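Could you have a look at this structure, given as structure tokens, before my questions?
One protein chain is absent from this view; the other protein chains keep their places.
Note that the chains are named A, B and C in the order they appear, and that numbering of residues resets to 1 at the start of each chain.
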Amino acid sequence: MSADGYPTSLGTSDPASIRLLGQDLARDLMGRVGFGELAFWLVAGHRPSPGQLRVFEAVLVALADHGFTPTAIASRLTYLSAPDSLQGALAAGLLGGGSRFLGVTEDTGLFLSSALASHQGPLPTDERGWDAMALEVLTGARAAGRLVPGLGHPVHKDVDPRTPVLIRLAEEEGTKGPHLALYEAVGRVHPRVIGRQLPLNGAGVCGAALADLGLPIPMLRGFALLARTAGLLGQLAEELRRPVAMDMYLHIDRAARYVPWDE
Amino acid sequence: MSADGYPTSLGTSDPASIRLLGQDLARDLMGRVGFGELAFWLVAGHRPSPGQLRVFEAVLVALADHGFTPTAIASRLTYLSAPDSLQGALAAGLLGGGSRFLGVTEDTGLFLSSALASHQGPLPTDERGWDAMALEVLTGARAAGRLVPGLGHPVHKDVDPRTPVLIRLAEEEGTKGPHLALYEAVGRVHPRVIGRQLPLNGAGVCGAALADLGLPIPMLRGFALLARTAGLLGQLAEELRRPVAMDMYLHIDRAARYVPWDE
Amino acid sequence: MSADGYPTSLGTSDPASIRLLGQDLARDLMGRVGFGELAFWLVAGHRPSPGQLRVFEAVLVALADHGFTPTAIASRLTYLSAPDSLQGALAAGLLGGGSRFLGVTEDTGLFLSSALASHQGPLPTDERGWDAMALEVLTGARAAGRLVPGLGHPVHKDVDPRTPVLIRLAEEEGTKGPHLALYEAVGRVHPRVIGRQLPLNGAGVCGAALADLGLPIPMLRGFALLARTAGLLGQLAEELRRPVAMDMYLHIDRAARYVPWDE
Partner (left out) sequence: MSADGYPTSLGTSDPASIRLLGQDLARDLMGRVGFGELAFWLVAGHRPSPGQLRVFEAVLVALADHGFTPTAIASRLTYLSAPDSLQGALAAGLLGGGSRFLGVTEDTGLFLSSALASHQGPLPTDERGWDAMALEVLTGARAAGRLVPGLGHPVHKDVDPRTPVLIRLAEEEGTKGPHLALYEAVGRVHPRVIGRQLPLNGAGVCGAALADLGLPIPMLRGFALLARTAGLLGQLAEELRRPVAMDMYLHIDRAARYVPWDE
């Protein structure tokens, strides 16, 4: 510990009051600040504007639940095995929020922000400029053998329906910035580089929109996880009401087939 | 699997659309529904009224962060050890959401709802009636050697500042029901049973308020965990910006003192 | 912190040496103590005798892996989603080690040790005496509406093959004590109380055998989890070599069927 204690700008309390982010929790925040608003504030250090909040919550809504994903199934199976520990079922579901199924949001934000950071000179001001920049970035990635995150979707082969809606919202609310502009350009020019047309992934556009809100890139995965926490609660509440995890387990168990190691 | 598949009312998708709760995610939900609103809907199966939503979000705000709790410290230390896995740090923090530090919300909701469910005859209609019921419930709990959850707080010895605010909000929004009424009565009559005055705990009043919103009791802990997820994101973002976990660890490591097993 | 630091009998180190359990790790333990032996020592505070160790390791071997259990599936699905975080996949699998699928070991140990602790007078010395005690305990549990843990198995309807083997091992090694004696008696007399014949569960007999080794009851679940950790490593290594989690996920996802909430 440093001589003067562990510093924090978040929660502190004394017998008479609870403070959070420099505010009086009971007097200034409860009933006055929405939950999404507080989540933004906790990470960004400032209260979002109404427009920022609308885009931010649209992202959380977009990422909350996608049905029987691996993470939802893992969470339900854990609840089946350990129904006394809801926190364990939730944690098990979140642990799948890694590089593959839930990482696109952060990966896309990071890809775009790195490209913007390493760009020399002023940023483009029109579509043609963004297209040129996107072309350069994609060509560089291809040459380096790096994947471009946020392109393509296993189900939505043509259009991910979340993408145009989120871009429109960011435009309406005035939060569209360089990350979304570059991402849109990637959507326009990538066929020239990779030779086929792929949709802009909805999880990717969420990463671009969050980066345009000024949120720290290493925390983008965290927002996907926050959104997913709500989705997993929905999955677990449904499991409680209309259980299917036992059937899923029995299907798999019965389909097990022993094979020797080297076969 | 039953012959006709695994039923769900949550997320489903096809190449052209994503549906959630019977709605079109991109068209009906994104930009139109807040994140707290969606979380309520996912568990309750219906959209909250504006008044229900305000009380619900006030609960989430109340429970989001309490500073350097054991769960916040565990999360920061895990992030220190495994900075490549934000999901692991978040999960580690949530795993402390069990019976002791984060369970009061659910325990209180369960205690009150069980008391209400086992009550014979019509529910009380005035304060005197609720007091009589509370007296009976507390006397029964004491006789059975059971603890009454939601009474007392390690820091707020007189009043937990969240309690009166949340009750007032529920009154304003018309969501105050039998759980809060009984809980308030517990606050009035418990000195007659246990011989001293304890404050109504803020996490407990959250459980009562959520139960009055008609949310399923076994999911109440889940809302505390959802709230805490936002708080933990705040803790981790702060750890990224102004790290303290290494100092916490070094303090403890240096204060380790070997003692023989049987000493 | 107490004035003189945080006491521990486990690991401590200084620049020149690492100590564990009062031993010099490199000189006294590495190459001289087996891993199972160390695990026993870490919890019990003393090194096991060769006979104790053989029974202890037989328990760990018995509990390590049972194929495509919910925990194994959850672990594989988490690895599929987040292949960069082996620790997350392992943790997700362990989180299913709760009351239902992996709790029998601890529940049985607790049930037997509570019965023994509340027994008045000297313990039985022959089979007839143990049968009388088991009859009393089972009748009491039935009257109180409590389940008897460790009776019955979803697959092994007649005999769980692990049960007779572990009892024989404990007899051979001289570690059979009152927990196993009472458990065997439960196996003999329960049809008189519940009206049908059930096998003694292999996870239950493990709990009885561990309790007879003098290991602390609240840690019995921990040994089941340690055993399962090895099993999950096997599952994840197999997933790496011959993946099936994607097929499991796709099967479930394709069998999803939307139903309205109230249907």
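As a convention for this text, a contact is a pair of C-beta atoms (placed from the backbone, for glycine too) under 8 Å apart; a residue touches a chain by one contact, two chains touch by 3 or more.
What you see is a predicted model; the values in this text were computed from it and never measured.
The shown chains contacted by the absent chain are A, B, C, with contact judged over the whole complex. Touch with the chain that is not drawn comes from one residue among B:Val189, B:Val205, B:Leu232 or B:Ala245, which is B:Ala245. Note that of C:Met133, C:Leu169, C:Leu182 or C:Leu213, the residue touching the chain absent from this view is C:Leu169.
If you put the hidden chain back, the residue from A:Gly5, A:Pro122 or A:Gly145 that touches it is A:Gly5. Mapped onto subunit B, contacts with the missing chain fall at residues 67-71, 73-75, 77-78, 80-85, 88-89, 91-92, 95-103, 245, 248-249, 251-253, 256.
By the touch rule set out above, subunit A reaches the unshown chain at residues 1, 4-9, 12, 19, 21-22, 45-46, 82, 84-85, 87-88, 91, 95, 252, 255-263. Against the chain not shown here, subunit C presents residues 1-2, 6-18, 20, 24-27, 29-31, 33-36, 38-39, 42-43, 54, 57-58, 60-62, 64-68, 85-88, 90-92, 94-98, 102, 155-159, 161-162, 164-166, 169, 202, 216, 218-219, 221-223, 225-227, 229-231, 233-238, 240-242, 244, 247-248, 251.
Methods note: only the chains that are shown with their structure count from here on.
Note: Cα superposition of subunit A onto subunit B, rotation of 180 degrees, nearest 5. Where subunit B touches subunit C, the two copies mostly use the same residue numbers: shared numbers make up over half of all numbers in play.
Centres computed as Cα averages put subunit A at a distance of 24 Å from subunit B. Centre-to-centre, using mean CA coordinates, subunit B is 32 Å away from subunit C. For subunit B, the set of residues that touch two or more other chains comprises 1, 6-9, 12, 85, 87-88, 91, 95.
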